[in-house]
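The complex appears here without one of its protein chains, the remainder shown in place.
As written, the chains take the letters A and B, and residue 1 is the first residue of each chain.
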Amino acid sequence: MEQGPIFSIQGAEFSYKGASSPAVKNVDLSVASGEWVALLGINGSGKSTLAKMMNALLIPTRGACFVMGMDTSDPELAAAIRQNVALVFQNPDDQIVASIVEEDVAFGPENLGLPSETIRARVDRALRLTGLSEMRRRGSYSLSGGQKQRLALAGALAMEPEALILDESTSMLDPEGRASFLNCLRELNARGITIVQITHRMEEVAHASRIVVARSGEVAWDGSPDFFWEEKCAGFGFDIPQELELLRSLRDGGFVPAGTKPAVHDLLEALCL
Amino acid sequence: MSIKAVNIKYIYNEGTPAAVTALDGISLEAERGEWVSVVGHTGSGKSTLAQHLNLLLTPSSGTVSIDGARVAPGSREARDARRKVGLVFQYPESQFFAETVREEIAFAPSNWGVGGAALDACVAEAASSAGLSPSMLGSNPFSLSGGERRRAAIASVLSMKPDYLVLDEPTAGLDASGVRGLTATFKDLCSKGMAVIHVTHDMEIAMSMSDRIAVLERGVLAVSGTPERVAEYLSERPVKGLVMPPSVRFAQGLREKGVRVPLASRVSGIIEALEEARSRRGR
Partner (left out) sequence: MKFSNGFSIGQFIPGESFVHSLDPRCRITGMFILLVLPFSAEKPLDFVPAVFCLYVISAASRIPFAKLLRSGRPVLFLIAFTAILNLFWTPGHEVARLGPLRITSEGINLAFCMSLRIYCLVMTAAVLMMTTSPMDFASGAERLMSPLALVKFPVSEIAMMMTIALRFIPTLFDESERIMKAQISRGADFESGGLIKRARAYIPILAPLFIQVFTRADSLATAMESRCYVPGAPRTRLNPLVWSARDTAAMACAVAFVVFSAVWNRYI
């Protein structure tokens, strides 16, 4: 069966009240089921506004946004949309509601009015997927930053969503927390969950199947990561990750053949002296 | 002229069942004009050490001396000595309380009795050192962009004209251009004679900017020295939670292949070493 896109944004524009120019304008974007889209942009490029649009938290002031075919401007559909598209924000402390880990994971399903046994099954699964099963009775306050963000992810997963939107969700984590969080995402994407990852860290988009660049509210580029690395990265003012800098210098010096991947391991393997 | 922490031991909740040793015999020295990075995983004690340098915490044992004079935390001298040691906390923009950037920057010097024209000069100088344009002084701090806000927060510490600047993850949450710009600002301050003590888990910045690096691991000093020495040590004995930058990992791989290359080199250094190796083999 041909599946429609998870997200379909059509000519969307959004202006905040009192703002002189729209935060998002002329955006056309379609995301298919199972994709991992990295949405890149510098601060103020409109990428967070786009994320909130995809969760029906903001309704386009012009154009339209459909989530699995449901129009986000229809308030009747908001609950169904939010069940299918879960958001994880930047600061874990701003999204944890309850003092006990498992109670926080249960918050979403509780809002859906599900029976207790169903909630318990969902909580168990979400905690398992995020590796927090052993901490279920712990105080949410006592977790580390990385664990807190995985708790927020578990809370999102308990909604059993089709897609996850991550709004700079790793930017406040240390390298260890970031790695464990990204590992979770990789696992979830392998299970078929669509991921829209908003970030400005180049080294985090290695797993994306597609890269979209937002600039002053518009989609400035949309395409495959390989091509992005080769041609576009520096053009949008993003920092070139050191791996890529290495790759370029090695290739220019004739130390590695063209087509080598920008990872330390691959570079060493391909090295010819 | 230096700031020196000797054998600092610090226990949180000392004397209670919840007591935790955060620092266990740490020594650290930074000369003016020097960039010293303090790196470690979350919970390694690096932020606690930063607060000792600013005399905010009283060590269970050990001493802190500034410009050769030992300062007891909590004393009247401590408050004056603190002025020489600017401390920029993580996410420092969360401390804003004033309605204009100017007032925010003027807070520290006016607490030490600076007023009138001297205060205005202080504010202007701090703003320019932090890379803020004078036109921003009159604006509301909350109307600034993330990067500008961070610069305003740093200016509000620079305005007390410290000789030692302690930075706790100063680039956290900023995008690449913000990180690059701020790092250049700190390097500039450093070359003008200020000591920069940079607390971070970003090994890439630590490796490329520091004169010396101190690695903390669960409250103990694992190793300290030049970036090269630290890279040598960490390649033998990795510390949990610290990820070496790609250039160092690549250099490690090159050594295994018999190419002689310093571990802490930049990409350009690596290419040079490779070219040398190639010409030697070609001969």
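Operating definition for what follows: a residue touches a chain if its C-beta (ideal position, glycine included) is under 8 Å from a C-beta of that chain, and two chains touch if they have at least 3 such contacts.
Please read these numbers as outputs of a predicted model, since none were measured by experiment.
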Out of A:L77, A:L114 or A:A220, which residue would touch the omitted chain in the full complex?
A:L114
Tell me which of B:N54, B:S129 or B:S224 is the one touching the absent chain.
B:N54
Residue in contact with the excluded chain [from A:A32, A:M70, A:I100 or A:A263]:
A:I100
Residues of chain B in contact with the chain not shown
12-13, 16, 18, 20, 22, 42-43, 45, 47-48, 51, 54, 56, 79, 82-83, 86-87, 89, 92, 94-97, 107-108, 111-112, 142, 156-157, 160
Chain A positions in touch with the non-displayed chain are 52, 55, 57, 79, 82-83, 86-87, 89, 91, 93-100, 102-103, 106-116, 119-120, 123, 139-142, 144, 155-156, 159
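Criterion: only the chains that are shown with their structure count from here on.
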State the interface residues of chain B toward chain A in the complex, per the touch definition above.
41-43, 145-147, 172-173, 175-180, 201, 204, 240-243, 245-247, 249-250, 253-254, 257, 259, 267-268, 270-271, 274-275, 277-278, 281
The chain A residues in contact with chain B across the complex are 42-44, 144-145, 171-172, 174-177, 179, 200-202, 237-239, 241-243, 245-246, 249-250, 253, 255, 264, 267-268, 271, 273
